[in-house]
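Of the protein chains in this complex, one is absent; all others appear in place.
Labels run A, B and C following the written order; every chain starts at residue 1.
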Amino acid sequence: MVRFESDYLEGALPEVLAAIEEINYDQTPGYGNDKYCDAAAAMIREKCAAPEASVHFIVGGTQANFTVICAALRPHQGVVAPVTGHISVHEAGAIEATGHKVIELPTSDGKLTARQVRECAEAHWTDPNRLQLTQPGMVYISQPTESGLIYSLAELEEISAACREHGMYLYVDGARLGVALVCPGADATLADLARLADVFYIGGTKLGALFGEAIVITNKDIDRDFRYIMKQRGGILAKGRLFGAQFGALMKDGLYERTAKREVDLAWKLRRAFEAHGWKLYSDSPTNQQFVIAPDAELDALAEKYSFSEWGRADEGHRIVRFCTSWATKESDVDDLIADLSTLRVEA
Amino acid sequence: MVRFESDYLEGALPEVLAAIEEINYDQTPGYGNDKYCDAAAAMIREKCAAPEASVHFIVGGTQANFTVICAALRPHQGVVAPVTGHISVHEAGAIEATGHKVIELPTSDGKLTARQVRECAEAHWTDPNRLQLTQPGMVYISQPTESGLIYSLAELEEISAACREHGMYLYVDGARLGVALVCPGADATLADLARLADVFYIGGTKLGALFGEAIVITNKDIDRDFRYIMKQRGGILAKGRLFGAQFGALMKDGLYERTAKREVDLAWKLRRAFEAHGWKLYSDSPTNQQFVIAPDAELDALAEKYSFSEWGRADEGHRIVRFCTSWATKESDVDDLIADLSTLRVEA
Amino acid sequence: MVRFESDYLEGALPEVLAAIEEINYDQTPGYGNDKYCDAAAAMIREKCAAPEASVHFIVGGTQANFTVICAALRPHQGVVAPVTGHISVHEAGAIEATGHKVIELPTSDGKLTARQVRECAEAHWTDPNRLQLTQPGMVYISQPTESGLIYSLAELEEISAACREHGMYLYVDGARLGVALVCPGADATLADLARLADVFYIGGTKLGALFGEAIVITNKDIDRDFRYIMKQRGGILAKGRLFGAQFGALMKDGLYERTAKREVDLAWKLRRAFEAHGWKLYSDSPTNQQFVIAPDAELDALAEKYSFSEWGRADEGHRIVRFCTSWATKESDVDDLIADLSTLRVEA
Partner (left out) sequence: MVRFESDYLEGALPEVLAAIEEINYDQTPGYGNDKYCDAAAAMIREKCAAPEASVHFIVGGTQANFTVICAALRPHQGVVAPVTGHISVHEAGAIEATGHKVIELPTSDGKLTARQVRECAEAHWTDPNRLQLTQPGMVYISQPTESGLIYSLAELEEISAACREHGMYLYVDGARLGVALVCPGADATLADLARLADVFYIGGTKLGALFGEAIVITNKDIDRDFRYIMKQRGGILAKGRLFGAQFGALMKDGLYERTAKREVDLAWKLRRAFEAHGWKLYSDSPTNQQFVIAPDAELDALAEKYSFSEWGRADEGHRIVRFCTSWATKESDVDDLIADLSTLRVEA
């Protein structure tokens, strides 16, 4: 079985593993209070052109999301998110478990617009019975989105402005942020995010780390006592140095961006083959995730040799599936898939 | 600086690192649904003589504790723990953050007794106003305790019986369980724990893994939907296979016990030297943690070269400190410390 | 200003006040452990033909909702509700504050269907990644709904069956249950609710009590230790006898139903006048709440003398408003409103 179902199905980039091994016998203080973490954080601050930002490393994305959100909100506040957002549907109610409602806004493509954000805030603040409602305290978006789309710099500028007008924080989930920095059409940089968001994270797990996400906080109100809350919610790793080693490697000499670029290039190779074969794109994703609408019979045939991820049913006879490339995807596997695809007969 | 302040200051056993590397390019399903995790879980079940037990891997101890406790208790219940317990004082209110009170019982040595457990339950159930109290639903102990003591098999039998008489679960925090299995005086086995507790965990982080704890659940009521709760609380690792690789290595050919034994042996070497030097033991710990009461001046002198962990003040002129050995402690460092110790003049 | 904006704008029925006064100097144990509560609970059990049911009195509807829901669900479960449901939009995130997601289903009229309930459960249980989702553990509906519609007995039978098929509890919010028992078209009785739901409440606040709702639990799993959870969540009233006095009065000689009937009759008088005047009904409510779509100019004119409740905008020039009758509504005020209405010129 050759797996394309996700981008966390293998271990880590050799550079990352080597960095872990290299410091294996060094003794350092625990909990991330070590020179490797300090150095990695400094590299991230520099890349973000945010010398005052705080950087906190945490194991996974769900942890990052609920820790940030519960640190930022007061008890009565909720977080605004697209109804398809990761915190809305893929985290088992993790946000609600911290006591906060996810205020889910409709979306056709997984993205929120500045207009929606504004309307949501205005609807709240003009409601005479607003005490009965959940006050929107933060906007959550992900870059790229669940279906692989990216926000342009202009869109981010507008959403950020809408948030600031209405006293809401802006939080960007960057589980796959690397690919959004380098894919075709990308025009928002890390420095833009640091400027426009109050907090965001740079995902490592899906870009070649064993695990780990780097939370970047530019708003001091959110950062206050943040590590207490990380500890309380299980987000402080005893051997925190592992983050320093991994992110140190990823941030060095552009490894993070190169890895993302390779993922994206292979994904586009797949995308072109899917389109050439006559499959429709479900989402115009420029990233390492490619979503297609394909005939059941063809998918079933491919499934004997390749894994991919089921995204839903398009109609009788077709379903939506996702193919993902990762840091470890072999170009030969991509080529094999393309070759096998061309031998399938389209039946629909 | 040679560090003795804790047992998580280095990376991982070479066998553990090798196991991670060995499978680095294998593709497996995410979230621990892979053959490596399955195999490691099977090895653990066998060691525990608990063929029906469930094994769940989780990154760290605080996560293990709050996930188990919030899965087991109903909203109005609390968990009984020694006032010095890890969940009482070292987890930043993590249990309370899941909504449950830690009912802290006094202790002179960090251990609970069956009698205390019984009295606590009886005090609750005979109180005419018990609705105003927090109902005790679970008893939490750690093996070894925070100060390095271990429960004997007889003590565990009695505590378990007390819990079962009063409808409370018994949970054993095994962050350093390995050393409690092999140290002088140890007579409770993994199979005993599986038989006497409803749930416990076998710590990896402090016994040579990069990270990871193996939760063993023998009570089906606690296990029901446990993985949903893990997911919700941030405890499911995307590349869960890392647990399989690590625990597979630790459980193979007695590596876990050998590592624990080596930690304990070096700790006893230190202990004998401390006693020979005239320092008093703060705790009669047979494990890899040694607690001593020592003169400030001597400690300050040692601190120029060695790190250890501050545990409190004993009196004017003396404080309590902890020395820990780890999987990576070099015998030569222990010997150096002993040699340096012998050159210090006792001033108190 | 004559007020029609809600049904909790006055005090209590004279019989209710008299009952409170009558026992004013009696001494009783606190917390509802008194003979008046016992007697009222017995009357409710009898009316519900549910001799085994537990009855718990609580001050208000939001308290009733979050206490029932958090007592019934395990941490990873959510409660399914219409997107317009009271717990979805009018309780300031109270359910989420107990850690549980409200799984909001779309609805055109405020009601859920058995089919929706079934599809929601099946979508969950057949999802290969269901651990990432919130498990539906309970279905919440209200009788009548937010927009005044009622579920027929047949509909309740079907929803109940769907819940039981999929292991979900059924909870019926009866803040205005009285009017749903007596209004035109009503065919589901208290005994039906007791048989079909696992838990429901009989609202007092909106039917002539000073305050108070009677929670009826027929499922023993939900009832276990329920009063602990009430206490913990602030739901136990010190002078609980006040519930006994009030519900004793309401349940005696059909006062509850008579009060509901009077509210409904006056509401229908309004409804007929609204329709005669040419206003469209926003909702075909047979209850004491009447929702109409009316021209802004007419509403603004009426608003000088009468209050009503704003429900949203229908289109440019029209908005949706609610008129409510209560136990205290004077027929002469209804007649005045109707008279004033007839003098308005319809402009739209």
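To be clear about the criterion, contacts are C-beta pairs under 8 Å (C-beta built on N, C-alpha and C of every residue); 3 or more make two chains touch, one makes a residue touch a chain.
Just so it is clear, the model here is predicted, and its values are computed rather than measured.
Chemist: Which residue from B:V2, B:L133, B:L281 or B:A297 sits in contact with the chain not drawn here?
Modeler: Touches the omitted chain: B:L133.
Chemist: Pick from B:G11, B:P29, B:G78 or B:G148: which residue touches the chain that isn't shown?
Modeler: B:G78
Chemist: For the chain that's not shown, point to the residue among C:S54, C:Q116, C:T145 or C:Q232 touching it.
Modeler: Within the whole complex, the residue contacting the unshown chain is C:Q232.
Chemist: Out of C:Q27, C:S108, C:T126 or C:T343, which residue would touch the omitted chain in the full complex?
Modeler: Final answer for the missing-chain contact: C:Q27.
Chemist: Which parts of chain A face the unshown chain closely enough to count as touching?
Modeler: Against the missing chain, chain A presents residues 31, 70-71, 74-76, 98-99, 131-132, 135, 224-225, 227-229, 231-232, 236.
Chemist: Which residues does chain C use to touch the chain missing from this display?
Modeler: 1-3, 5-6, 8-12, 14, 17, 20-21, 23-30, 59-63, 66-67, 91-94, 97, 205-206, 210-211, 228, 231-239, 241-242, 328
Chemist: With the missing chain put back, which residues of chain B would touch it? List them for me.
Modeler: Output for chain B: 75-76, 78, 89-93, 96-102, 104, 128-129, 131-134, 310.
As a working rule, only the chains that are shown with their structure count from here on.
Chemist: Among line, ring, star, complete and other, which one matches the pattern of chain touches?
Modeler: Graph shape here is complete: every pair of chains touches.
Chemist: Would you mind checking which pair of chains has the most C-beta pairs in contact?
Modeler: A-B
Chemist: Whose C-alpha centre lies nearest the centre of all protein C-alpha atoms?
Modeler: A
Chemist: As a quick test, compute the distance in whole Å between the mean CA positions of chain B and chain C.
Modeler: 50
Chemist: Could you work out how far the Cα centre of chain A sits from that of chain C, in whole Å?
Modeler: The computed centroid separation for chain A versus chain C comes out at 42 Å.
Chemist: As a quick test, compute the distance in whole Å between the mean CA positions of chain A and chain B.
Modeler: 34
Chemist: Quick one: which residues in chain C touch 2 or more of the other chains?
Modeler: 75-76, 98-99, 131-132, in rising order.
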